[in-house]
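Shown here: the complex without one of its protein chains, the others still in place.
Moving on to chain A:
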Amino acid sequence: MFRLHALRYRYGQTAELRFPDWSLQQGEQAVLRGPSGSGKSTLLSLLAGLLQPQQGDIWLAEQALAALPPAQRDAWRGRHIGFIPQRAHLLASLNVLENLQLAQYLARLPQDAAQCQRVLASLGLIELAGRRPQQLSQGQAQRVAIARALLNHPKLLLADEPSASLDDANTTAVLDLLQGAAQQAGATLLIASHDARVHARFDRQFLLEARV
């Protein structure tokens, strides 16, 4: 599903991150480990096309990300990548259902309220459809963010510290949901985490060294 080749990303003039030539096949699941500052979030942002590497290539589903012009890269991200940030970051002015519809709109896909409701129902969130983000618990908001990421049938699901500030029960629930949903959708899953509870659930692990 994705392949990295001689990938380097430089912050400012001196700090440089070097990434091994990793790859993941379609449907595989893996965790990205490493100490703080090792570049876990940066790699996710590179994979999502939010950052541009100074050197090397990223191939996603046989598409060289750097070859796409910015606007197409944005559209490609909307359609093929589901990204779950550390915090849910749902738009407070929209309700849960509308937050999902926004994902369809921004990805330039036909807006299908029934599809949004199906995804919410499949994750046990349908009763939250009309609620505003302020009315959700942190765990509920995180699950809605997962529903939003899954909505457009992404090829690659990226999650950045999904267990951050969640208790054990919620961490288990969120990981069950993520792994189950990714498996069901046939999506590749890569989770960046420094949480041992998360590491324990994955056979495939990528380890990033401390920054050079």
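We take it that a residue touches a chain if its C-beta (ideal position, glycine included) is under 8 Å from a C-beta of that chain, and two chains touch if they have at least 3 such contacts; residues count from 1.
As a convention for this text, contacts and distances are computed from a predicted model.
According to UniProt, the chain absent from the figure is "Putative ABC transport system permease protein", selected among "Aldehyde dehydrogenase family protein", "Paraquat-inducible protein B", "HypC/HybG/HupF family hydrogenase formation chaperone" or "Putative ABC transport system permease protein". In the complete complex, the hidden chain is touched by one of A:Q104, A:Q142, A:N170 or A:S193, namely A:Q104.
Of the options A:T42, A:Q142, A:S163 or A:T188, the residue whose C-beta touches the omitted chain is A:T42. Considering the whole complex, the residue from A:R87, A:R131 or A:R204 that touches the absent chain is A:R87.
Hidden from this view is one chain, which touches chain A at 41-42, 45, 48, 50-51, 70-71, 74-75, 77-79, 83, 85-87, 89-94, 98, 101-108, 111, 148, 160-161, 164.
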